[in-house]
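Note that one protein chain is taken out, while the other chains of the complex remain in position.
Chain naming follows the written order as A and B, and within any one chain the residues start at number 1.
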Amino acid sequence: MKRQFLSGPYLVWMFLFTLIPLAIVVYYAFTDSVTGSFTLSNMASMGSYLPIFLRSVWLAVVSALICLVVGYPVAWCIAQTKPMTQRFLYMLVMLPMCISFLLRTLAWVSLLEDTGIINRLLGQIGIGPLRLVRNDGAVILGMVYNYLPYMIMPLYTVIMKIDHRLVDAAQDLGCDGGQVFLRVTLPLSVPGIVSGVTMVFVPAVSTFYISQKMGGTTSTMIGDVIESQFKTAYNPNLGAALSLVLMVLVLVCVAVMNHFTGEDESVVTI
Amino acid sequence: MKKASKIITVVVFIFLYVPMLVLMVGSFNSGSDLVVFKGFTIENYKALFADRVLLPLLLNSLIISVIASLASTVLGTAATLGIQRMGKKMRRFTMFMTNIPMTNPEIVTGVSLALLFAFAGQLMKIKSILGFWTLLIAHITFNLPYVILSVQPKLTQMDPNLTKAAMDLGCTPVQAFFKVVLHEIFPGIVSGALMAFTMSLDDFVISYFVYGPNFVTLPVEIYNYTKKPLHPKIYALFTLLFLAILLVMLVMNILQARDTARHRNPRLKAKAGQPTV
Partner (left out) sequence: MSKELIRLADISMAYDGEVVLNNINLYINDSEFLTLLGPSGCGKTTTLQIIGGFVKPTAGSVLFDGVRINDIPPHKRQVNTVFQRYALFPHLDVYDNIAFGLRIAKLGEDEIAKRVTEMLEVVGMRGFEERKVDNLSGGQQQRIAIARALVNRPKVLLLDEPLGALDLRLRKDMQVELKRIQQQMGITFIFVTHDQEEALTMSDTIVVMDKGEIQQIGTPEDIYNEPKNAFVADFIGESNILDGIMRADRVVEFFGRRFACVDEGFGKDEAVDVVIRPEDVDIVPADGGHLCGTVTSVTFKGVHYDIIVDFHGFKWLIQTTDYQPVGAVIGIRLNPEDIHIMKRSKYSGMFGDYSSYSAEYDEIGDAALAEELEAEEDGE
């Protein structure tokens, strides 16, 4: 028996349950919801969703950048500790991801709402109540909170792998601390940065729960629209068209990001 | 700069764990709201164990996660073994397919599977195709890439001469796999399976699009709950799940530590490699 055949069932499975479904998405996107005949009207209506697409991309980009700025020092700090501590801290970063993000998001709502925990505490020292939730800021906070681990993990992996002798070599050649960072550590972290930004951007741009719970009435994101097409408005053809555009959008973004690293596979961690 | 990074790190860890703390405190709250702590109680835990809705849903989730992670581990490990022997073109195509569920937004995967099932339902003239089987298929599908990406590095790191040595000593290829290769890639298989299990257990987005009213998983039900005020027994459930996952991760951590210790000390490795029978 040839060993390649062991991949057979997998290939059949992935063909049936990833490639064909995508083909069906394309099919639905180009057919009419009532008559079932070919139409471009779903795709034509995408124009009216442009502002929502732009908002989604904007909020996701801001979240990804905040995650990068906040996550980098954390990843760097973890990489500086002893191996046992590293493993433990890494686990602490991963742990929240394994636990219902719905409930954790809900906990944020209870922290931030007008009568929430933070506003109560602020009230006791005579401030507020502040409007902390139901706005774009809260949506970004929710995304940063939920997806920060996706940033820290790949960053930590690349930073940890940087040969400490390269840092020594840079110092030896005249770099002070800041220059070592800018000229050696940061350039060598690029694959991790790309991977981290991708891993935050993709789920953030397509989220629907966070914007529903943390966002205001104007914070609708593309995920919300898609969800409603399938769950309430029941127009799967429009939903498929939106999904198709979202997918292409994400693929383009990922391709652009990967272009920076010069390799077509991203750093996969966990 | 080092000091600033340390401060940020501490703040981030607080940021990550404050909501969890809120939920855990909520589970011992005699009031029904997360915001106001009315008094300490374990009534919520009693209510949880007396509950006839949540626990069966948790069981549903566990059933799906266990079956899906086992199936994807077997399927994925077999695939990895095959991928290693593939030609360049075939391998690229396979990895391309593997990457689709990884790069695609979850909602797109969910939607595409929902449409597939709707389509299949029409073809087979079944009204409500959505349920256990559709959930299981969806979970296996998004678990597979994780298994492959965690087993593959172990397989490529392995010294190819090990298999040859085993066959040289009289093993058939199948025996060589079970006696030598499996042992070498086992850590990858375990971490892949555990990852698949946790991803499955916590999955909401994809399940949300492919579940049917006859078979609901816990995260989906929690989502439906969160549209109205939550009963605090859910916080109790959360607390217990949190502790369970913490335990699993600690065990994983220790296993990994032992694994690296073994690789660091060749003598110990040799000892561990000896048959124990």
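We adopt the following convention: contacts are C-beta pairs under 8 Å (C-beta built on N, C-alpha and C of every residue); 3 or more make two chains touch, one makes a residue touch a chain.
All values derive from a computational prediction rather than experimental measurement.
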| item | value |
| --- | --- |
| Absent-chain contact - pick from A:Ile52, A:Leu65 or A:Cys175 | A:Cys175 |
| Which residue of A:Cys77, A:Met143 or A:Val184 touches the chain not shown here | A:Val184 |
| Footprint left on chain A by the chain that the document does not show | 163-166, 168-176, 179, 183-184, 187-188, 190 |
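The definition used in the following text is that only the chains that are shown with their structure count from here on.
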| item | value |
| --- | --- |
| Distance from the mean Cα position of chain B to that of chain A, given in whole angstrom | 18 |
| Parts of chain A lying in touch with chain B, wherever the complex brings them together | 2-11, 13-15, 17-22, 24-25, 28, 70-71, 73-74, 76-78, 83-84, 87-88, 91-108, 110-111, 113, 115-117, 120, 145, 148-149, 177-178, 181, 198, 202-203, 205-206, 208-209, 213, 223, 226-227, 230, 236, 239-240, 243, 246-247, 250-251, 254, 265, 268, 270 |
| Contact set on chain B toward chain A in their complex | 1, 4-6, 8-9, 12-13, 15-20, 22-23, 26, 33-35, 75-76, 78-79, 81-86, 90, 94-95, 97-98, 100-109, 111-116, 118-119, 137-138, 140-141, 144, 146, 148-150, 173, 195, 198, 201-202, 204-205, 209, 218-219, 222-223, 226, 230, 234-235, 238, 241-242, 245-246, 249-250, 252-253, 256-257, 260 |
